[in-house]
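One protein chain omitted, others in place.
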Amino acid sequence: MQPERGLEKKADAARKAAMAAFAGATGDQLRQLAQDAGLPLESETMRGPETGLVTVRGRIGGGGAVFNTGEATVTRATVRLPSGQIGHAFALGRDKEKVRLAAILDALWCSDETRPAVEQKIVLPLAQLATRADARKHAETAATRVDFFTMVRGED
Amino acid sequence: MYVAVKGGEAAIRNAHRLLADRRRGDRSVPALRLDQIVEQLGLGVDRVMSEGSLYDRELAALAIVQARGDLIEAIFLVRAYRTTLPRFGYTRPVDTAAMHAERRISATYKDLPGGQMLGPTFDYTHRLLDPELATGAPVEEPEQRDIEPEAMPRVSDLLAGEDLIESDGDLPAGHVTGDITREPLEFPLERDARLQALSRGDEGFLLALAYSTQRGYARSHPFVGEIRIGEVELELDVPELDFPVTLGRIRVTECQMVNQFKGSAKQPPQFTRGYGLVFGQSERKAMAMSLCDRALRARELGEDITAAAQDEEFVISHSDNVQATGFVEHLKLPHYVDFQAELDLVRRMRADHEAENVTDATTKEAAE
Partner (left out) sequence: MVLAEHITGGFGDPVFNAQSVFRSVMGAIARPGTVSPVASLAGPPAPLSPTAAAIALTLCDQDTPVWLDASLRGSEAVASWIGFHTGAPLAHTPADAHFALVADPASLMALENFAQGTQEYPDRSTTLVFQVASLTAGETLFFEGPGIERVATLAPTPLPRHFIEQWKQNRARFPRGVDLILAAGDGIACLPRSTRIRASEA
């Protein structure tokens, strides 16, 4: 059985968050951060990078039975570092170079020696960027929130 | 009858070249860039993604350019491209309650947790053409308001406590989710397969059907329980990882339509629901979809089937604009042999008809 949302093991949760940060970044962001971090990026490609589809699923009424809504493009890659460490990456869209780099970063994250650098120099800045973008969008949406007020009519 | 006919190669080649020229238009006007289309014609891009059934903004923008802005042609291009890609799997169902909402309104509850947020809507605009847009005048930054993010439960969950509204649509345990892209359509369909077809269905067709239900063709008295637009996260289970991997976010529009229901032998009077979930910001489409979904539940709810919008085979078989355009537009392709045969037939019928008339006239004359 698949683990339910939120019940993954702690280490998995950290890796999942790092992979999510890579997937959510633009190709340019990821390339720039990886270059600035000075991490060793040599690797051998085991699969991909290749673009395919995932079928997006929803639930009837939001929480009921599952149905298929449509497809989305996804690119995936698997690489192996000279140390033998394997890394995987998946991201929406068709940016193959970004996804190959994300797989390398995943492999580096999985290696104890390089994990702190990946966390510090890549995952953290990406998370901060994402938080800022979300906060801004939230504030812009919040400005369109309707504050209802009721006119008192007649006598009670 | 189909007969292979050769010829016309040069004409076709030159027609394609002419198409490329006309598509580009006056060379002194700068060529459109895809990012301009993605950024500034976003709702057209969303429509192509939703009816092309492929979430990829740049591809949809490319299709729009290639199709010279003909959205149905663009949808066709996207559908064709889709078939060239391998499929990696099915995502986990998106959780719309956890949406990063950019718009959220309800017509049934004024004060609902999370509030009503208008977002970037055309509603309340005056529908007066704005000449300023033609001048490229600078646009103000949006206002920001500092409110702590609040949870935004779905309206249906609020009503559910009282049992006055049906629960989210469930299908029998062990039901395997239908996939109309994998199995041929066989009627009657389950609601899951219907929703998949509606989600990629033609907006105009669904809109007209939805309108017909309001005008009395299928009794309905709908309220918008809730519309929300925003980004949801996609997750995919893959064998090589022990956790569902996050793919990124997509923007979707969800509509919960609430309908009065007088009850039946099986069910007490309560509110029933129609559901819409569409790629991108496509509010009209999501609303039309939810109205059609509800109308198509007539059989399940024991209602009389009296109108087109309730007829599953009619609605689903004709909702796909790629199929529809293919069948209608194929009529312009050569049917020379077909037509010759028909011409021959009509000539013979005509001759028989005339011969009969002559006989009739002669008989009549003789009788007189």
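Per-chain residue numbering starts at 1, and chain names A and B are given in the order in which the chains are listed.
As a convention for this text, a contact is a pair of C-beta atoms (placed from the backbone, for glycine too) under 8 Å apart; a residue touches a chain by one contact, two chains touch by 3 or more.
In this text, all values refer to a predicted model and were calculated from it rather than measured experimentally.
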On chain B, residues whose C-beta touches the chain left out of the figure: 86-89, 182, 239-240, 242
In chain A, positions touching the absent partner: 46-47, 50, 78, 80, 84, 86
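The rule is short, and it goes like this: only the chains that are shown with their structure count from here on.
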Chain A-chain B separation of Cα centroids, rounded to whole Å: 29
Contact footprint of chain B on chain A as seen in their complex: 2-3, 5, 8-9, 12-13, 15-16, 19-20, 23-24, 50-74, 76, 78, 88, 90-94, 134, 136-146, 148
Chain A-facing residues of chain B, complex: 49-50, 53-56, 58-59, 82, 85-97, 100-103, 110-111, 115-119, 142-147, 149, 154, 156-157, 167-171, 175, 177-181, 191-193, 195-196, 199-200, 234-238, 240-250, 252, 254, 256, 273, 275, 277-279
